[in-house]
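The block underneath contains the structure these notes are about, expressed in structure tokens.
Excluded from the complex is one protein chain; the other protein chains are retained at their positions.
We call the chains A, B and C, going by the order they appear; numbering starts again at 1 in every chain.
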Amino acid sequence: MSLPNHLNETFSPEEIQFLVENEPIRIFPRITTRQMVRANRQYDEFDSNTAKQDMKWKLITMDDTSLNNMVAMKSTQVTLWVALILKQQAKCSIIAPAWLTVKELDRKIQYEQTHLDRFSEMPWNWLVLAQLLFNKAADDFHDPVHELRSRVQDLREIRQSKVLKGLQYLNESHLQLDNLSVLEINELRPFIIGVMDKLRDMHAAAHSGSANEDQDIDNYGDDRYVEAGV
Amino acid sequence: MGYYDIDDVLTDSAEIPCTFNHTIPGLGFLQGNPGKSINKNTRVTLPLWMSRMLAMVGGEEDGEDIPFVELNTPTVFSQKVINAIRASPTSLDIHSLYGHYYDMAIKWIGLFEDEKFAEICSELLLQRSIEINAHANSVMLNIHSNHRPSNLKYSGSNKGPTTIQQVTPFLFDIRRI
Amino acid sequence: MDIDDILASLDHDTTAVESLRSDADNYNGSSTLLYSDLTYNDSQTKDKQNPNTISNSTATTSATITTSAQDYNNLIELWRNERCSPELLPYPTKLLDRILPRLQQQMEYIESLSMGFISEYSQSSKLPLLCMEAELERLKFVIRSFLRCRLKKIDKYNFYLQSIIASSDTDSANLLSKQESIYLNKHSQILLKLFNNSILKHMPVDLQAIQDTEGSISMVDEPKWDQFVFIYVKDLSTQSFMVTIPQLNEEVELSPGSIYVMRYSVIRDLLMQGKIQLI
């Protein structure tokens, strides 16, 4: 098969990270890319006069305006994977999202504990984003990263245990699952779909169809006899 | 499902106890007597792929269309086993009973449009799957958080499980109209 | 200059935390997908009873001027849809006709940059080049994964696809790219040859068919139309959608911004109209 087996059921964790990396994030650049002199040249008409200038950002999957107008220490918004490369090169610091502080996470945990009937509202990418930033931009947090990490872990576990308790409501009809993040969904997908598909098949087998099938099968037999002239 | 699906091909080979409603010459090989006939009311086990068809097509007897065979409930679907599973759906290992238990159950339910059995099986499947999943998850949680042994401090909560039962539907909002 | 920047310039080496915004409830986080005008085709004529029909896509993503950023976001959405849907979705001819040349130009551009002029730049100004290369790899990956997922389905449903393509005139015209139809035909051909040589030609004549749908089990596998899928109802307006699960005689209201697990057949029309996406 042209798609490896393990990618048939759900996305790989790497693919989920890839999706999250396409999202915007705010940074403080440590470089300035805004051209002070107006450069009215085409990118592809490069010649020796302009070669000494800084290279322009020319990207084909995103708006590159903000990258070409970075001013050191003036916050701007870029795509996460670009931010991570800049960060790796010590060319920016990443501004952690508002919910990724000890205080905010404590509030979320509090919410999860007091509202056993629902999930707190978290961005769709919270878990992956937190892990990425912990690993690649740990020095950009005000709060100690180990405290943030453990709170994220707590939050994940509380939500996970709620999910587990909710699984008994799986059925052959449908589910609504608001406020679950992309990673949480991806992890649940094989289980939920596996069980619901079977529940649906059992229900379908017991109800509709069989009458028609009977007919088909009768015909099937008869056709064959006719064909064979028995 | 699907013609080329190995699991489905295997499920179709499940042995079903059958009773012949007619005496058929030449089918003795089905019970290990090649060349002989098979007599009316003989009980044999036949694979699902054969028995299900023979149970649907038949010959005439006393002016009535009677299928070639009558299907009898396989042991794994017998009342006795079902009761045992229902009594403790999570402890009895269905897979050791039959590798494709639920797939076979789906086919069996379809043959008789047996709603009651469908409900029982659905319940079994759900409880059993949740049990297995919970086990897998607890292993995962422990791996994730071995630096923090108190990782499950919120899961029980102080309100007790009944509260969770009452409120959980909001998590999985099954809005049925 | 805004206040953030003034504060930042006062406080050089530490970072501020992004001011609190209530951005939590939007599943997509960013607004990127809100502007997506992605639809597979205009499916007013869709017939629920016949999920095989794919109506023609005259008006795809061309109503507004599409930027490369929008094209990329659409591609990502199509990739996710394709990966999650049981059936093969229509090939996005127009979208890829824009993206593929762009990719090629960019490769040439990068090559021209890195060939002769790279030594002229300081280390720091190589950054854009690094990112451009990284971007290229990312884009190539998505297209590759998308196309290979499609090839997998083309293989899986080869006989089924051949039969619907043969039986309908326009409906299936947008299903495959030119190259994909060549692939479908050639692969079916060599597969058939293998089946013939190793099995079928040694069988009695009346058992030699490869597309026998009359036997106790049809030899032509169809997509599992009722397979459960995860959907996200796009936040395009406040309008909810009513869908019906015919097998259960149930109606379900799908509200914008919500996530559901539904049978594919039930939400197929909404998917084709770009009202929901598979996640």
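Simple rule for what comes next: a contact is a pair of C-beta atoms (placed from the backbone, for glycine too) under 8 Å apart; a residue touches a chain by one contact, two chains touch by 3 or more.
In this text, contacts and distances are computed from a predicted model.
Undergrad: Choose one: "V-type proton ATPase subunit F", "DNA replication complex GINS protein PSF1", "Exosome complex component Mtr3p" or "Ribosomal RNA-processing protein 42". The correct choice is the protein name in UniProt for the chain not shown.
TA: "DNA replication complex GINS protein PSF1"
Undergrad: Counting the whole assembly, list the visible chains that the omitted chain makes contact with.
TA: So, taking every chain into account, the missing one touches A, B, C.
Undergrad: Of B:Phe68, B:Tyr101 or B:Phe117, which sits in contact with the chain we cannot see?
TA: Here the residue in touch with the unshown chain is B:Phe68.
Undergrad: Give me the chain C residues in contact with the hidden chain, please.
TA: 100, 103-104, 107, 114-115, 118-119, 126, 130, 133-134, 137-138, 140-141, 143-145, 147-148, 151, 155, 179, 183, 186-187, 190-191, 193-195, 197-199, 202-204, 207, 215-217, 219
Undergrad: Taking the full complex into account, what residues of chain B touch the chain not shown?
TA: With respect to the unshown chain, the touching residues of chain B are 3-7, 9-10, 12-13, 22-27, 29-30, 32, 47, 49-50, 53-54, 57-60, 68.
Undergrad: For chain A, which positions touch the chain that isn't shown here?
TA: That gives, for chain A, the contact residues 1-7, 12, 14-15, 17-18, 85, 88-89, 221, 224-225, 228-230.
The rule is short, and it goes like this: only the chains that are shown with their structure count from here on.
Undergrad: How many angstrom lie between the CA centroids of chain A and chain C, rounded to a whole number?
TA: Chain centres of chain A and chain C, defined by C-alpha means, are spaced 16 Å apart.
Undergrad: Express in whole angstrom the distance between the two chain centres, defined as the mean CA positions of chain A and chain B.
TA: Measuring from centre to centre gives 36 Å for this pair.
Undergrad: What are the residue numbers in chain A that touch two or more other chains?
TA: In chain A, the residues touching two or more other chains are 172-178, 203, 207, 217.
Undergrad: Among all residues of chain B, which ones touch two or more of the remaining chains?
TA: 53, 175-176
Undergrad: Show me the residue ranges of chain A that touch chain C in the complex, using the header's touch definition.
TA: It comes out as residues 1-3, 7-8, 11, 15, 18-19, 22-24, 26, 28, 31, 43-44, 46, 51-52, 54-63, 67, 73-75, 81-82, 85-86, 89, 91, 93-99, 101, 121-125, 140-142, 172-180, 182, 185, 189, 192-193, 196-197, 200, 203-204, 207-208, 217, 220, 223, 227.
Undergrad: Which stretch or stretches of chain B touch chain A in the complex?
TA: Those in contact with chain A are residues 53, 56-57, 102, 105-107, 109-111, 113-115, 117-119, 121-122, 125-127, 129-130, 133-134, 137, 141, 144-145, 148, 151-152, 154-155, 157, 159, 163-164, 167-176.
Undergrad: For chain C, which residues are in contact with chain B within the complex?
TA: Within the complex, chain C contacts chain B at residues 216-221, 224, 250-253.
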